[in-house]
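Removed: one protein chain of the complex. Kept in place: all other protein chains.
The block that comes next holds chain A.
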Amino acid sequence: MVSGWVLRGVVSAHLVAVFGQPVFAGVYLSGDFDGLRMHAVGADIVTSLGYLQVIAAAVVWVRLRQLWPFVASLGVVVAETVQYFAGQDGALWLHLPLGVMTVAAVVVLFIGVWRQPVVRREVEHA
């Protein structure tokens, strides 16, 4: 039960943080130099929340026997890690589309964890 609510919390925070990234990128490209720092700090926060989410999803997998949040979170974290380095290297051809996809993936995860009841699967039918 608790693990399910923790995952919902982390995913929600992750969603908020990841929505900040395009905002800061826009601020930066408008010529505001500080936008880059915000985008970089944002990247640290988003990636950290991503790793926390993987841990929370692993616990949900063990405690509630729900595998998909873990697999999906792992995918998002891989994407965010690639995204982090693509941004640092200035590989914008990758950074922009992958960024859009990462945001979309976090949105889907958010909907998923809030739709799914926070109960142990087998217990439900036992």
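Everything that follows uses one rule, which is that contacts are C-beta pairs under 8 Å (C-beta built on N, C-alpha and C of every residue); 3 or more make two chains touch, one makes a residue touch a chain; residues count from 1.
By our rule, contacts and distances are computed from a predicted model.
*Asks:* Looking at UniProt, which of "Spermidine/putrescine transport system ATP-binding protein", "Spore germination protein", "Branched-chain amino acid ABC transporter permease" or "Multicopper oxidase CueO" names the chain that isn't shown?
*Replies:* Going by UniProt, the chain not displayed is called "Multicopper oxidase CueO".
*Asks:* For the full complex, which residue in A:Tyr51, A:Trp68 or A:Tyr84 touches the chain that was left out?
*Replies:* A:Trp68
*Asks:* Among A:Tyr28, A:Tyr51 or A:Phe110, choose the residue that contacts the chain missing from this document, as touch is defined above.
*Replies:* Within the whole complex, the residue contacting the unshown chain is A:Tyr28.
*Asks:* Can you tell me which of A:Leu36, A:Ile55, A:Leu74 or A:Val118 touches the chain that was removed from the display?
*Replies:* Reading the full complex, the residue touching the unseen chain is A:Leu36.
*Asks:* Contact with the hidden chain only, please: which chain A residues?
*Replies:* For chain A, the residues touching the absent chain are 28-33, 35-37, 40, 68, 72, 88, 90-94, 96-98, 101, 104-105, 108, 115, 117.
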